[in-house]
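Omission of a single protein chain aside, the complex is shown with its protein chains in their original locations.
In this document, chain identifiers A and B correspond to the written order of the chains, with residue numbering beginning at 1 in each.
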Amino acid sequence: MAQTVIDTANHIAAYAAKAARVQVVAAYPITPQTSIVERIAELVESGEFDAEYIRVESEHSAMAACMGAAATGVRTFTATASHGLVLMHEPLHWASGSRFPIVMPVVNRALGPGWNIWADYNDSMSQRDTGWIQFYCADNQEVFDTIIQAYKLCENERVLLPAMICLEAFILSHTYLPVKIPDQEKIDEFLPPYKPKWFLDVNNPLSHANIVSPEWYMEFRYMMQEAMENAKQLIPEIDKEYGKYFGFEHGGLIDKYECEDADLILLTMGTIGSEAKITVDNLRKEGLKVGSARVRVFRPFPKEEIRKLAENTQMFAIIDRGISFGMEGFLAEETKSSLCNQKDQPLIAGFIAGLGGRDVTFKTIEKIARKSAEWMRRGRVEKETVWVDLRK
Amino acid sequence: MVVVPKTRKEMPVTTLSVPTIGSAGKTGFWRDFRPVMVELVSPCTYDCPANNRLPQIFEKIRDGKLEEAAKIFLETNPFPSITGRICPHFCEEHCNRSEYDEAVSIRSIERFLGDYILERKGEAGFHEISTEKGKKIGIIGSGPAGLSAAYYLRKMGYNVTIFESEEKPGGMLTYGIPPYRLPKQIVEKEVAALTKMGIEIKSGKTVGEDIKFEDVQKEFDAVLLAIGAWKERDIGISGEQLMMSGLEFLGEVNKGLMEPPGMDVAVIGGGNVSVDVARTLKRLKAKPSILYRRTEKEMPAISEEVTKAKEDGIEFHFLTQPVDASKKNGKIVLKCIRMRLGELDASGRRRPIPIEGSQFTLEFDAVIKAIGEGPDTTWIPKKFLNEGGWMKVDSATGVVGENLFAAGDLISGPATVVEAIAAGRRTARSINQYLRGEEIRPEVPLEKPVKIEGINIEYYEPKERAKASELPPEERTKSLDKEETSGISLEKVQDEAHRCFSCGYCRACDICWIFCPDGSVDLENGGKPEFDYDYCKGCGICSNECPCGVIIMEREEE
Partner (left out) sequence: MQSTKFMESIKELSKEEYLLRGHIACAGCGPAIGLRLLFKALGNKIILVVPACCSSVIPGPYPYTSLAVPVQNIIFEATGATASGVVAALRKKGVNDVTVVGWAGDGGTFDIGIQALSGAAERGTNFIYVCYDNEAYGNTGVQRSGATPYGAWTTTTPTGKKERKKDMPFIMAAHRIPYIATACPSYPLDFVKKLRKAKAIKGTKFIHLLAPCPTGWRYDTSKTVEIGRLAVQTGLWALFEIEYGRFKLNPPSDQLIDKEKRRPIKEYLSLQGRFRKLTDDDIEKKQKWLDEDWERYHKLASNNASDLALCEEI
């Protein structure tokens, strides 16, 4: 029987790992991820979760250990945040290049200095080129569902890439929300055991990650790009299939709300996307044709869907909880890049909001929407990137 | 198994590499030098007059293959039971092991193997005889040279007849060397084995007396003279007729004489006969004294025997030269002069020079002289002799002329048994070449031996050499025929074979193989290295580490 629990996203992530029948967990604690590894420790030690849990001495080693386990052919899990993720940067590349289907919740937290433990996307955004698939979640149910979906996706032979399941610090990680946890039997049916095509095997002694000369290297990079393209195709399919199994879908690559006739679309990620729906409802009452499109998958980037949205709208208001210094918000950047060479492009305004855990409520978003609507009416974006609620 | 891809479609999505020999191509071209295994000459082989291939023999002993070891021995020396007892072991003199701890006890191994062979000499197949050649060879003299030649010639398939004027065959082995050094039954067994091989020995037949030399020459396709050197030289002083000949004395003792010629007996000379005589006298309860004109250092006798003589309690008068002998009151009075050592002479020893006015006299019951022996060639046709009465012979091949050959002390003067054995073997070779109508060529001399610098001694741990046990002097001097030196056990023989550095001869130790960083040493050939030049990078570790010095690095041609 499916059961509904009310718990934090972090605990939910731990349950998802258990539900996915993860075999090896290697993790290192970091605020605000700690309650994931704590709950896993409890589950493993109580015997509820039959996994090997390696209490490594750093995030770098967490990923290195996950790679060792994945190379040996088992389903592998870790979780981290912020500085931990950044410390992992090197093994992240090695993991994706090795095509290990590791799944890793990232509790998005600001990078120092100074120490800040609150929500911010700069940690995972700065890992966007590591070859990892990146999901960004808007609620606890999505966290659970995406972890299960991610294993199915990552272990698919056409993909074989690792995935980050990003969730914002405290807003989700420590917030109790009801989550429906499906029957284990049904999960097992949806997600069969991991059967790797190759692994470290004394009966088939291959060397993994040997030296690769220029005459071969590019092909491997090309195949990673191919895998990303395949993932882009498979994510909506898996999401739909999951919906059929368990009743929840999360919008595939982009979770769209009231976008069909929208003149202005609020392009967001994560929980800002949840708040944006309230804003949409409020502004629709005023007659403003606003829609919300929450980008759920940042890598592979849903270029085609963005273009489709752009065809029927006049303007994108893009809200980023992160900044690529010297340029602009990440989502804004990618959106603009997606529209290059397209006819009849909508106006695009970028908004930087909520860095280091500053609140972004539906009211903040309303402010953003109204400003955008004003520029839309004038047919001109006055400021390409606006820092929202910035002190004078 | 992952197939090695060619196109992108065939590539696995990640970098899986397949174990392959030559993963990056062949690495042999990196090499400037290539290792080559060679066989070099060991000091023991080099120094042995018979050139016994000792490292090869010891390898077989280490492998527990005694029969194979014995067969290699017999290729160069048919009588290791004899040389294993009495040889002055030139082989041990420059043994490289002596620079590390102590020389290998080669002679003891030889004796062990000799006795091993002796026990099996009668066994079928031990001495394979080649196809009968249908030719007859007469050998005059059955000493070590004659017996050795007979053995090799018989093995080659010739009919061999030996003429021996004495009652028993063996020559010096039977009548010269005292039984406490060489038990007579050893010689008898060796001779019996030769007879079993089909060699005919006509004892008590003196050529020149019982049979005409010319008839022998006619009857046989080839004739070998191996009559030894039995004639005692004269000192050239007055009263010399009062002295006995050392060899004659030994002959008498070997024939059964058990009485010394007197109590106080002087033995004049510093060679082996002199020492044998003195030590024999001691065993006949006499009180022998050796008189020698130089010092102990210059004595040509085997030093071991000199040491034993001293242990036996024999008195030595060094730098003493008799100048006159006379009889007085039943005693022989020897007038002597004291000598001093001068410059080096032709023999490389310091010349003794009389000290004026240093005369003194000694009195003895009897005097035996043993200052050197020469061959008795009086009965040999003059055409084969030079002016000094020695054989006209090419010493390297033993060729005299017509169908006549010569070997041993007859041409070398008194020498060791092993030298006579070697000469017999070499002359047998010449005779074979002669009878086959080939050019008679001497054996090619051996290359210079391997020095210790060529050996990696790190692989050997210090270990005392096995010592044959010796009867203590008080024990051994009680008996004339009790053998004073005993053999060593098989276990010790094997220990010694392991101590051997195997200089210049691969001991199949696998050290080159274990240390090759490139795994390019194959050992399929009986454990001896073969190098895979496709992959060997020529680092030279194998050569540097080789405990036998058999891997050399040769420069690659450009």
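By definition in this document, a residue touches a chain if its C-beta (ideal position, glycine included) is under 8 Å from a C-beta of that chain, and two chains touch if they have at least 3 such contacts.
Keep in mind that this is a model prediction, so the values were computed, not measured.
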Residue, one of A:Leu200, A:Ile278 or A:Leu347, that touches the chain absent here: A:Leu200
Option from B:Gly236, B:Gly256, B:Gly388 or B:Pro517 whose C-beta touches the chain left out: B:Pro517
Identified contact with the non-displayed chain, of B:Ser23, B:Ser238 or B:Thr307: B:Ser23
Absent chain, residues of chain A that touch it: 23-24, 26, 51-52, 54-58, 60-62, 64-74, 76, 90-91, 94, 200-202, 204-213, 216
Chain B residues touching the omitted chain (full complex): 4-5, 11, 15-27, 30-31, 457-463, 498-499, 507, 509-511, 513-520, 523, 527, 532, 534-535, 537-541, 543-545, 547, 553
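Throughout what follows, only the chains that are shown with their structure count from here on.
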Inter-chain centre distance, chain A versus chain B - centres from mean C-alpha coordinates, in Å: 92
In the complex with chain A, residue positions of chain B that touch it: 1-2, 8, 11-19
Residues of chain A that touch chain B when the two form their complex: 97-99, 160, 197-198, 204-210, 212, 216, 219-220, 222-224, 227
